[in-house]
Structures are given as C-alpha cells and as structure tokens.
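The complex appears here minus one protein chain, its other protein chains still in place.
Labels run A and B following the written order; every chain starts at residue 1.
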Amino acid sequence: MFQAKARADILKEVVNVVSTLVDEAKFSMNAEGLTIKAVDPAHIAMVDLTLGKDAFEEFKADEVEIGIDIDKLSQFLKLARSDDIIDLKHDEEKRRLNISVGDITRRMSLIDTTGMSDPKVPSLNLPVTLTVKVDDLVQGIKASETVSDHIALVASPEGFEMTCEGDMDQVNWKKSKKDMESLEAPSSVRSLFPLEYFSNMLKAVPSGSLATMHLGNDYPVRVEFKIAGGKGDVRYLLAPRIESGD
Amino acid sequence: MFQAKARADILKEVVNVVSTLVDEAKFSMNAEGLTIKAVDPAHIAMVDLTLGKDAFEEFKADEVEIGIDIDKLSQFLKLARSDDIIDLKHDEEKRRLNISVGDITRRMSLIDTTGMSDPKVPSLNLPVTLTVKVDDLVQGIKASETVSDHIALVASPEGFEMTCEGDMDQVNWKKSKKDMESLEAPSSVRSLFPLEYFSNMLKAVPSGSLATMHLGNDYPVRVEFKIAGGKGDVRYLLAPRIESGD
Partner (left out) sequence: MFQAKARADILKEVVNVVSTLVDEAKFSMNAEGLTIKAVDPAHIAMVDLTLGKDAFEEFKADEVEIGIDIDKLSQFLKLARSDDIIDLKHDEEKRRLNISVGDITRRMSLIDTTGMSDPKVPSLNLPVTLTVKVDDLVQGIKASETVSDHIALVASPEGFEMTCEGDMDQVNWKKSKKDMESLEAPSSVRSLFPLEYFSNMLKAVPSGSLATMHLGNDYPVRVEFKIAGGKGDVRYLLAPRIESGD
C-alpha cells in the first residue's frame, strides 16, 4: 500500500535529481518515507535519495517498490504550479500509479522492477570534506563546458579549485578556505571527472543551497545536499577518470 | 471598398483562431463587420468567425471578399504592441491589402478567392450544452497530449469529463455539475475526437474566457466563445472519430 500527497515543487526536486542519471527508477517506500537508489546505464554515477514522510502533506505506505518512468512523471508535474498538491496512489491490482492534480488524473502503468539493480552505496574513505555554495560551483562549471570534457577537482589545506584543461584554453575556478563554508583537508588531493556528469549533478542541486563534497586522490567524489527544504537527502557518487601520463 | 482601423490585439485574436485550421482564408466584409468561414484541408474541422464593426476603431466596407495569407498577416502583427492601432486598406486596383502600424506599411498581395470554398455551417441537433473555463480545459488537454491521439468528451446530467486512453496510460479530466459554469444534459453522450485538432482549437480561445460546448453521441462538437472583449463570436465545429469496436 502506498498513498500520499505532496507539494509539486518537492516532487519536481526529486525528479530533477533522479533524471540526471536514469530514465526509469525504482521508488522504495516504507513507513518512514521514500528512498530511490539508481546507477546510470554506463555505471559511472550513482544516486541515493531519501525523502522523509514529513516532506509529504500526507504519507501512508507499507514496504513496497514501484518502477516509475521518470519522464512521464516529469511531464505530469509540469502541469502543476509549485504549490499545487499532487495526489499519489498505488493501484496494486492494476499495477498502476494514479497521480492527480486538480481535476486531472493520470493512471500510469508501472515498470517491472525485477530487472532493476539494487545498487549498494560503497563505503569510501575520502579524506577531504568541503562545503560551498552550489550557485558558485555552477558558474565555474559553465565556464568549463566549452573547454574540455573533463574537470579536475583539487583540494588542499588552503582551498579548493576546479580546473579544466583544453588543447587551447584553460579554465580555473578557485576558492580560498576563508571564502568557503567549510574545508577539512588534512592533505592535498586531486581527482579528474567526466564534466558532463559532474555538471548535470550540480545543476540538479536546488539553487541557493549548499553542497558538501567528499574527495580523495584519484578517487570518486561524493556530493551531498538537501532537498525539500531540508526534509530530503541526496548523495551522488561519481567515478573518477584516471589521468593518463601523457 | 474596405478601410478600417483596429487594435493589434484584436487582430491577433482573429489570426490565432483562423490559423489553427488554415493558412489562407477569405475575409468577407459588409457594412456590419467581418466574417471568416473556413474548413481545414482535411475537412475535419470548420471555423465561423464574426467580428462586429464596433470591434474596430474605425470600419467602412461595402460587400467585398479578400483572400489573405494568414501567416503574412501574423508576421506583420508581431511587429505591433497589443494596443497599437493597425490600419487596413483594400487597394482594389492593385489587388492588395495595405496594412500599416506606426511608420511601417506592408502592401500585401491578395490571394485569389475563386478557388476557396464557401462552407455552410450545418445545423446540428446537439442535445448537451455546457460551459466551462477554457484554462481548466487546456490543462486537461495538455495532460492528455502524450498519452494518445484521441480524446473522448463525455457528458451526463452529473458532469463532464475528457478521457484519453493510451496503450499504457490513461488521463482523465473531470468536472461535476456544481463546479461548471453551466450544464444542460438531458441524457449521457460520448464522442471521440482527434486530440490535435481539439487541442489547437481550445488553445486559440483567449485565456481567462469561457467556452461553451455542444455535444451529442458520436456527433460533432461545436465550441463557441467570444473574442475582442465580447464584440466577436467564434464557432468551431469538429467532426468525431467513430470508435472501432475492438
């Protein structure tokens, strides 16, 4: 059993986060709320999202997993204004999610979840932790997009920088420790990442919020941020690209 | 002879209504105002628009018919702000419409009207009449657009609904009688329509206004609404698609 009401803008945040990596996702419900874990088709990135039941206007659920076409959900939410209340009801018999706003109801066929993987979020020892304003980061990412396909994240006890080296040009974004929300860096680390993935992830963070990053040396990055006004948590994990020696 | 001045926003409403069905149209003028009747190339839908002379700032006309390229007229009107006054003058000798706004005049070649049909609006016995807010309807139509190519309009003494059934999903929009502006339904009726035509028609209704629909059982729908702040009338007629029994 799953039956809930939520503000449209909160569901839109969920869709934004998940759609950066997958077209279809398994929504896992239990009495405490909603969890979505998904890995992108190329197995380069992972998302782990939890939305507590207090992020909803109403929420009732047994343990249940439903497979949702993210694009259809997104289309439907575009009909709603931010503060519209969306009604969600799982029709177990017909294997559908009935989703309503105002006078409109869409009865959406669910996707079979048996083939969907159940990704385990690896526990990683990432020595550096830092927090910055996401809007600042996104400016740096936009400046990098025309220069190269990869971006290096570099942290040291003094600060944090993102560097993008193309054949012709170079883009550098840099914050010293005093201009950051927080920085714990016992040593200097550097890892290289596919820019498009990193860009899509950061652009899914609600504007105006903070992002916390955990970094190592040639290691994955873990990006953490809040959604639903603090009532939801997102963790993205992105695999590094090992730099060739040439 | 035809010579008139009109606010740009009123002419834009006329263009919006007519361009949903045809690229070229015959504008028929007489002392009382302007009439446009047109049938789409597939003969599925018809429009019948009248704009009284009091919808114009100035209006002088003998009985005259001129063939207009709707797209050119639309392009020209895009140069004008809503409250700009558009000057229209028929140059009979050169077979042109001279249209001006501010310092700009376009002398537009007219289209030969001899080949244009003169559609007769059929008189139909449509038992159900209902009135709803067009913006509500348009929301329901948008929700339907990704689900199927057809939409069923269903009215009963209790209310009115639009239903769209796809292979996978179903969209339903529903108003009960008490939430409608009016509903006269001696019996229950249902007709199926091509969604794209219906959608284009309803999107041409000025936002914020009411649409009146006349419905029967597997019969055409007639959609009526006002333009030009009440000084113009539009009737659309759309043929049903007969539902196959499978």
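Everything below uses one rule, namely that a contact is a pair of C-beta atoms (placed from the backbone, for glycine too) under 8 Å apart; a residue touches a chain by one contact, two chains touch by 3 or more.
Predicted, not measured: the structure shown is a model, and the values here were computed from it.
K.L.:
Which of these touches the unseen chain: A:K175, A:R190, A:R222 or A:R241?
P.N.:
A:K175
K.L.:
Among the options A:G33, A:G67 or A:G140, which residue touches the chain absent from this view?
P.N.:
A:G140
K.L.:
Considering the entire assembly, which residues of chain A contact the chain that has been omitted?
P.N.:
Within chain A, the residues touching the omitted chain are 136, 139-140, 142-143, 146-147, 168-175, 179.
K.L.:
Could you list which residues of chain B touch the chain missing from the display?
P.N.:
72, 75-76, 79, 102-109
Please note the rule applied: only the chains that are shown with their structure count from here on.
K.L.:
Go ahead and note the Å separation of the Cα centroids belonging to chain A and chain B.
P.N.:
Between these chains, centre-to-centre, one finds 45 Å.
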